[in-house]
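In what follows, a single structure is set out as structure tokens and then discussed.
As you look at this complex, bear in mind that one protein chain is not there, while each of the others sits in place.
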Amino acid sequence: MVTDHADDNELLRLAGARKSFRLPESGTVTPLDGVNLSIKKNEFLTLLGPSGCGKTTLLRTIAGFEDLDEGEVYLEGRAMSTVPAHRRPFNTVFQNYALFPHMTVAGNIRYGLEISRVSKMERAERVSDAIRLVSLDGLERRKPSQLSGGQQQRVALARALVNRPRVLLLDEPLSALDRKLRQSTQLELKNLQHTVGITFLFVTHDQEEALTMSDRIAVMDRGRILQLGTPVEIYDRPASRFVADFIGTSNILTGRLAKGRHGSVVQIDGGPEIHIRGQRHANGSIVDVVLRPEHLNLEKIEQDISGHLDATLENIVFVGSDMHLHARLKNGTPIIALHRHSRGAVGIGLAPGQTIKLYYEASAPHLMESDGS
Amino acid sequence: MAKWRNASVGAAALNVYGIFFLVFLYSPLVLIFVYSFNANPTNMAIWSGFTFDWYRTLFGMQPAASAFDAAFTESPDRIFQVVRNSLVVALSASFISTVIGTATAIATSRYQFFGKQLYQAVLLLPMIMPDIVLGIALLIFFVGAGLKLGLLTIVIGHCTFLSCYVYVVVTARLVSMDTTLEKASADLGAGPLTTFRRITLPLIMPGVVGGFLLAFIISLDDVVITYFIAGVDTQTLPLFILAMMRRGIRPQINALAVLLIAFSFVVASTGLYLRSKRN
Partner (left out) sequence: MSGHRTIERERTRSLALLLSPITLLLGIFFLIPLGITIVYSFLEPGMYGGVVWSFFPYNYGRLFGWPIGGGEEFEPLYIQILFNSLKYAVLTVIISLVLCYPVAFWVSRMTGMVKNLMLFAITLPFFANLLIRIYAWLLLLRPTGTINSALISLGFVDKPLNMMFTEFAVIVGMVYVFIPFMFLPIYASVERLDWSLVQASQDLGASPLQTFRRIILPLTAPGILGGSTIVFIPALGNFIVPSFLGGSKVQLIGNVIERQFLQARNWPFGSTLSTVIMGSVMTIVLLYALGTRSSFSRSARKGAGNG
């Protein structure tokens, strides 16, 4: 394990982080099972995964609230595990905001500066800057109980950012907000990160949120990072079935790859042949084919290599901007296709029970090595 | 029970019963209050006029009516000393117990450790054990250890069970407090002591004060345990009253009783009020 940071752009690194503990009734739990992660300066990195995957434990390990059994956290090359939480240059925005109820908004924001004994003048200036940054002007004297959920969240943000941490840790801070507020806050947070220029480490189980806000996403499951990449990379080229399933909707078909001179074909068990462009996987290997619903069209595409799937339509679900077509292949595998809505279901002249052809471009299917599920 | 078919009759019956219950609860005390102003020196049950005399004799502001009375009426100096003893003991014991009890509460509510359940059960034992068992156990211990029985032994004895009362009261507050606040404080740079001072303590303060007041009253009122470990030379107010009662019923006891009740009620009301605040 190399302990020096690999490049100047790296800010934080986790090396071989491992943590497990024994619960009286559930046996051994391993929230971190060998995690290696390199976090850059001035980036918005999201830890994404289902509950129990270890993302919150990872965040808390960095913050200093959890011990590691093995491995280390490095800040610009300096090991952090001997440094207690209150001395680490990170700040956290907690899921329930954790605003001090017996202090005002200004008191809450001031707290960190008082602890580090910043001078009174500088304190006042930084506090008012922070309040302006999150648009809380006029609410300085209020107590947390007198604020709305959105306002409380902004106080939590200001309270953390006013200390100019090296990394801002955010533990599912938007989960308590209603949908519309969530979406507007997501954009605000992204812009805030650009403005402030600090690395944001964000934890969420909402993949849409992760795709919207992040520069990079680390998808986690059962204590391991399954894939690290930009939102586009994760979406277009998932590395495993889990990632493909977790991000967006996927149709995953398993079959054997047969490479040919003009293109390759994956033979799905008891099902159709999928035509694809050149792939690096070995001839004859078992692969998982990922076809996103938006890749499947009702109209034929005029490309040199393309293919289609024969399926029986079972359900049409109207969701406003799109229609989800739930169908089934001849071998019984369910398929979901997306159709841009211009007219109602009557407009496309389809009804459940009909057989349809779903067309796709040869570049659309994404191949992954099958993990046997 | 016609209670549900004829709800109003049942509700009325319950109200009547409730009133009687309150009357039952308070009339003995009200009686003492009334008697303390009764001028009749021999038969309290027969009213013969209003007077403050009994209160005055307590404070030595009125000469005794007879030689018997003179022998009986304790000097105000004695009363003052006895009250002082009680206050000294109560204040010291409740202060020490509040500190110890709060520390214990923090330990059990914020930490996990092996054998915690058993430990917590043992912490409740001093409150469960009958006073007489504790009293004689401490008596044997102090005498065996060669300690002279007096104010110090009383304070020690009281601390033993008062700490548990404070522990229970403060634990309730600590448990209902949001622990992420303490994490947030650490996250913002505050060490454990600073976090306790600026975040935890202010938020549990009603519980701490309530525990202190509770300990104070219990110490002030304690009869049985103090009875065994006070020794011959030392007397607290309850022991003084005990001695008075053993000598016979005198009107002065009524006056003293009323004063004591009034004081207890004031302290208790403050404590209960504080505990209900911000609950």
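A and B label the chains in the order they appear, each numbered from 1.
Quick note on the criterion: a contact is a pair of C-beta atoms (placed from the backbone, for glycine too) under 8 Å apart; a residue touches a chain by one contact, two chains touch by 3 or more.
This is a predicted model, so every value here is computed, not measured.
The chain that is not drawn here is touched, among residues A:Asp69, A:Glu208, A:Asp269 or A:Asp310, by A:Asp69.
Although one chain is not drawn, the whole complex shows that of B:Leu123, B:Ala215 or B:Leu274 it is B:Leu123 that touches it. Along subunit A, the points of touch with the absent chain fall at residues 23, 25-26, 64-70, 72, 79-82, 84-85. The set of subunit B residues touching the chain not shown comprises 1, 3-5, 11, 14-15, 17-18, 21-22, 24-26, 28-29, 31-32, 35, 43-46, 99-101, 103-104, 106-107, 111, 113, 121-123, 125-126, 128-134, 136-141, 144, 156-157, 159-160, 163, 167, 192, 217, 221, 223-224, 228, 238, 241-242, 245, 249, 253, 257, 260-261, 264-265, 267-269, 272, 276.
Keep in mind that, in the parts below, only the chains that are shown with their structure count from here on.
The mean-CA centres of subunit A and subunit B are about 59 angstrom from one another, to the nearest whole unit. Of all residues in subunit B, only 178, 180-181, 183-192, 194-195, 198-199, 202-203 touch subunit A in the complex they form. Those residues of subunit A lying in contact with subunit B across their complex are 63-65, 84-87, 90-92, 94, 96, 98-102, 111-112, 115-116, 159-160, 163.
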